[in-house]
Each structure stands twice: as C-alpha cells, then as structure tokens.
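Missing here is one protein chain; the remaining ones are kept as they sit in the complex.
Presenting subunit A:
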Amino acid sequence: MHVTLSVNGTEHALDIDPRTTLLDALRDHLDLTGTKKGCDHGQCGACTILLDGKRINSCLTLAVMHEGDAITTVEGLSTPDALSPLQAAFVAHDGYQCGYCTPGQICSATGMLEEIAAGWPSHVTDDLEADPALTREEISERMSGNLCRCSAYPNIVDAIAEVGGAAK
C-alpha cells in the first residue's frame, strides 16, 4: 500500500504492508531507529513519538493511517552537535543508563511539557480549574507511561524539571 509520511519535515513515499505499524515503518523502512521497540503493545513508552505535536505510542498505530500527519521522532529534535534543551539536560543529569528508553522519554517529556503549558490536568492535580504547576509529582505522574528498567527515574525528573523551570 502507498503512503506518504512526513517525518521530521521530510516527505517519504512508502510502499508498505498495511499491517506495518508506524513504529516499524520508522525503524525498518526509514532507518530512523532512534524510536525504540520495547514491547510492541503500548506498555512501555519506548516508541513514543510526536504526532502533530502530541505524544503517542507509535507501536499502537498503523503507518498507513498517517498520510499527511506531522511526525516528529527523536532524530527530529536535534543533531548530536546541537542537542535540544531536554536532550542536553538528560546528558547533564545522567537521565539514562543503557539509553534504550531514552528517546521515548525525551519525546514524551517534550509532549508532556506542552500538555502542562496547555493546562491539562493529571491524576495528581489538585485543582482542575487552575493551571497545573510543574512539580516533581506532576512530572512523575505524567511520565509514568515511559518505563526505564535502568531506573534513571530520579535523574530523568531532574532533567525535565530543570528544562521546564519546575517549582522547587
């Protein structure tokens, strides 16, 4: 099946099996292997990407459903020489170990900070009317879909808090 995917600002015309997930299209067909596969079932967050700016698990959607959508992967956030503020903060705070969950954490955090800025409440937000504060508790709650078996969690939260300008 033909589909044209717009990934990190570049259009890619693909002829793929309709069963191909967006994740496998990125990894196997476009060689964008920064997006990781940890479970293929929407259970780990390693495959998180930004779809029109919103974070999604790319293993849970089919590539052919995304003609015309703006897809951003971790490769689209930077180059190794010019990291995004979140990427640089992950390095500075050691917000990873093996690095396998890391692109998902970073894409997820990028989307998450936008959600907070847009005023979306979470399970731990006390006041649903007010703008949610960027506390450690909010960050941890909102990032809980991104597993890290190396368990860099406290460092990841430090990195996100610094970039998001969290209340101490």
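Here are a few things to note about the model shown:
Definition applied: a residue touches a chain if its C-beta (ideal position, glycine included) is under 8 Å from a C-beta of that chain, and two chains touch if they have at least 3 such contacts; residues count from 1.
Here is the rule we go by: contacts and distances are computed from a predicted model.
For the chain that is left out, the UniProt protein name among "Oligopeptide transport system permease protein OppC", "Xanthine dehydrogenase family protein molybdopterin-binding subunit", "1,2-phenylacetyl-CoA epoxidase subunit B" or "Protein-glutamate O-methyltransferase CheR" is "Xanthine dehydrogenase family protein molybdopterin-binding subunit".
Considering the whole complex, the residue from A:22, A:116 or A:147 that touches the absent chain is A:147. If you put the missing chain back, the residues of subunit A touching it would be 17, 19-20, 24, 27-28, 31-41, 43-44, 46, 73-75, 77-81, 83, 87-88, 90-92, 94, 96-103, 106, 136, 139-141, 143-157.
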